[in-house]
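For this depiction, one protein chain was excluded, whereas all remaining protein chains were kept in their positions.
Order of writing sets the chain letters: A and B. Residues in each chain are counted from 1.
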Amino acid sequence: MINLVPHLLAFQQSSSEQTPEGSLFFPPKASNFAAESDWLYNFIFWVSTIAFALTIIATVYFVLRYRKSVAPEPQPSPTHSTKLEVIWSVIPSIFLVIMFWKGFELFVDYRKVPAGAYQIQASGVKWKWTFRYPTGAESDVLHVPMGEPVEILITSKDVLHSVFIPAFRVKQDAVPGRYTKLWFEATMPGTFPLYCTEYCGKDHSAMNTTTVVHETRGEFEEWLKGALNPYEGMTPVQSGELAYTRRGCNACHSNDGSANTAPSFQGLMGATREFEDGTSLVADENYILESITNPKAKVVKGFQPVMLPNGGQDLSDEERDFLVAYINSLQAN
Amino acid sequence: MTNTTPDVHYLNCDKGFKSWFWTLDHKRLGLMYMWSVIAAFILGGIFALLVRMELMQPNMGIEENAALYGWSKELGPANLYNHFFTLHGAIMVFLVIIPGIPAALGNFALPMMLGAKDVAYPKLNRFSYHLWLSGAIFFVLALVTKGLDTGWTFYAPYSLETDTAVVFATTGAFILGFSSIFTGLNMLVTIHKLRPDGMTWFKMPLFLWAIYATAIIQILATPVIGIALLMLTIERVLGVGIFDPTLGGDPVLFEHIFWFYSHPAVYVMVLPAMGVVSELLANFSRKPIFGYRSIAFSSVAIAIFSFIVWGHHMFVSGQSDLVNVVFSALTFSVAVPSAIKVFNWIATLYKGSISLDTPMWYALSVIWLFGIGGLTGLWLGTLGTDIHLHDTYFVVAHFHFVMVGSAIFAFIGGVFYWWPKMYGVMYNETVAKTGTAIAFIGFNLTFLPQFVAGSKGMPRRYFDYAEEFASYNFWSSIGAMTLGVGLVIALYALLKSLMGERKAAPANPWGAVTLDWQCTSPPPPHNFDHAPPVDGPYDHELVRWNEDLQGYEPVDPVDGDPNLARMGSAKLA
Partner (left out) sequence: MTTASADAPGHDDDHGHGHDHPKHLAHHFDTLEQQFGSSKLGMWAFLLTEVLFFSGLFVAYATLRANNSEVFSYASSFLDTKWGAINTVVLLISSFTAAMSVRNAQLGETSKLKRNLIITLICAGGFMGIKYVEYSHKWHAGLLPPGLENSMFNPETPWIPEAGHHDTDYLNLQRDTMDMAPAERVHFMTTLGRFFGVYFFLTGLHGVHVLIGMGVISWLILRTSRGEFGPDNFTAVDLVALYWHLVDLVWIFLFPLLYLIA
């Protein structure tokens, strides 16, 4: 219990210095939608609060005023009043129409992607996001330039996921077999959390990353250049290690021998593998390559064949080579 | 003195396990439903507490969790947490809230409110209960075999590929669906055909209107989830290609069919709760309900509207923009009849003579809780704000205020209201009210902070979260424990009344004039020899307090039978 106490004081503290602070109810307002969305939120909040306060005040007052000890017998009063009932049907209805209309207007903005928006593809796979940029660069953290409309084209490789960037007030499900989209214009530099909000299995709550907003287009372009070939200047083993995390192998395969959904990579090369169909072989480079491209060909005893073909993603030939080199380097202790 | 407990009543007319298990008596079935639902509620509640324990503080790694809770390291806390919230949701929805009021309280009270001897189909009624038990067994099977980690919504394609006991759970939910359909069918026909002479539609107690509206939903919506779950099961077993995208299926189609039932299902939970609250407010204010017709019609309106708003669960699912706009507009149409009910309830209190007995505490709690639950729905029906709030803790808090704050609180209120009729005993008011107060405070403490966590951006179904959400979750967990304590006290108050020195209940402890209070407490096996004479359900001047009885007696007894009030023509000033 003692270590809980600091959390009570954590209210309003931000975890990263780069992340701008939010207000009492909201995360930071970091996109073109934030101000309008929050305004509408506040509008509904005040209308509801006033309506709620009135009903509760009336209830409490009536209960005190007409409680049995004060009012032993009920007094004659009308059992219905058409006038009153029309009033309390029509007045809320007016507010409801306003809410719907404002929500509709904002929704139109949400869906109307400006022409020439910078297009990024987002792809979810259990439990990792990959973002692809027009130059061919890829990243697992979303990078966007500030002050420019950005369109995210979203899909999923396996189950339902959802892209949610609270600071931008945007959200859209990722559906396997189809594309969905959202757009925004970042208005504040910094790093903001990006969550998966559609339940997707075991590590759903770990399927989060961040959005980095670059203050200028130049800064963004510079990052983009570096991201184009992330393996530049690395040895094959180093590249393999990067691919291991970039491509999400680490979600199921450990590199330290610990048990997980799938066999660990450590000590794999040269070990004798026993398969579900009763056969076995000594793991070599060709076996590993086959298991990456066609995981269901040989299923190791005690594991489920849940990995998608080609590792569930489009690995390049180069990356496969890097991975083989990396696995080769992970000798058993 | 006929007004005391009769020698032979429905509880002691027959003894032994078989006499209960194979009974056709709606009152016994109602009681069995009630205790079964309470048992399932305790199980679901334990899962809720496990969820809140995990979420009490952030950054709990595998090691810490394993050490703290003694969980299996292999399973991992994330996996285990996913099982907890799934089972919590599935048990609470399918086994507790949906059958809660219609099957338990409806079965017990509805035929008596009609002055009838039983429901229209007693054997079907028993079959419904046995179906409930079978469904529950399938849920237990899922629980003890491989568990369930799909979320109660069973969304495809995850539910198609997880290796947990999805087929057991969907089979269970399928069976429970038919239990619910048959209960609804029974209630609908009973209300149509077994109303006594003189009880026109607009002289029915509002609880009956609510159950009637609920029955419409049960009959028309529940088969759709039946087929959705059947399709999911077949898809999982045979691979048809309806929902599975790897076979070219459409996972969004599952969402549509699922919510076509599951949104109306919310009203299967809430409409009967509104019916109970209407009864309680009128009877404890000793006044006719204000705007009887608008409450009755709003129940039916809500039932009808509930069928055309399901798409608001899917604003960010990828369905077309036009569909989103239409569903948003339709969603607001449900808000109006709900608001009308609340205003009518408050107007009922005006110039009444309000007794603050335990059931009334629950009824007043529901005004508060449903107020918050209903109003926070506005953020989620509004397209512009739902995009941000969808699938966050804001939603979690919203539907708990509606489903627990309204449906469960009304259910408990109803249990306290009919308890004297069920068992012929009075409970200790002080203990019972203490439970109510603690539960009410605990509930608000649990779920109010979740609204803030949600609008700050905390996604739902997360077993771990960022530091910034820590304080909300801490207080929420404290609130959950408080709520648990309150509910345990409430249960204690009920059980205590059956033990030791019993305080016998009068036939009519609350001064209600609906027919269910005109037979003895507990009622005789066949309720009434003849249907009692009927007039308005809320003519409270027809009964008066009798100090000797510690209950109400008719001002003008029928044929010298002090239990039966003469209504209608003989109405006294």
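Quick note on the criterion: contacts are C-beta pairs under 8 Å (C-beta built on N, C-alpha and C of every residue); 3 or more make two chains touch, one makes a residue touch a chain.
Nothing here was measured: the structure is a model prediction, and the numbers come from that model.
Participant: Which of the chains on display does the removed chain touch in the whole complex?
Facilitator: Every shown chain touched by the left-out chain: B.
Participant: Which candidate, B:Leu141, B:Val189 or B:Leu491, sits in contact with the chain we can't see?
Facilitator: In the complete complex, the chain left out is touched by residue B:Val189.
Participant: Among B:Ala39, B:Ile137, B:Val240 or B:Leu498, which residue is in contact with the omitted chain in the full complex?
Facilitator: For the chain that is not drawn, the touching residue is B:Val240.
Participant: Where does chain B touch the missing chain, residue by residue?
Facilitator: 10, 13-14, 16, 18-19, 22-25, 28, 111, 116-122, 124, 181, 185-186, 188-189, 192-194, 219-224, 226-228, 230-231, 234-235, 238-242, 244, 246-250, 253, 256-257, 260, 525-527, 529-530
Keep this in mind: only the chains that are shown with their structure count from here on.
Participant: In the complex formed with chain A, which residues of chain B make contact?
Facilitator: 56-58, 74, 76, 78-79, 82, 149, 151, 155, 157-158, 161-163, 245-246, 248, 250-252, 285-294, 316-318, 321, 324-325, 328-329, 332, 335-336, 339-340, 342-344, 346-347, 349-356, 364, 367-368, 371-372, 375-376, 378-379, 381-388, 390-392, 452, 455-457, 459-468, 470-471, 474, 540
Participant: Spell out the part of chain A that touches chain B in their complex, as residue ranges.
Facilitator: Contacts found on chain A: 3-4, 7-8, 10-11, 13-15, 22, 24-27, 36-37, 40-41, 44, 47-48, 51-52, 55-56, 58-59, 62-63, 66-68, 71-81, 84-85, 88-89, 92-93, 96-97, 99-100, 102-107, 110-111, 158-160, 162, 164, 166-167, 169-173, 175-178, 180, 193, 195-206, 259, 304, 306.
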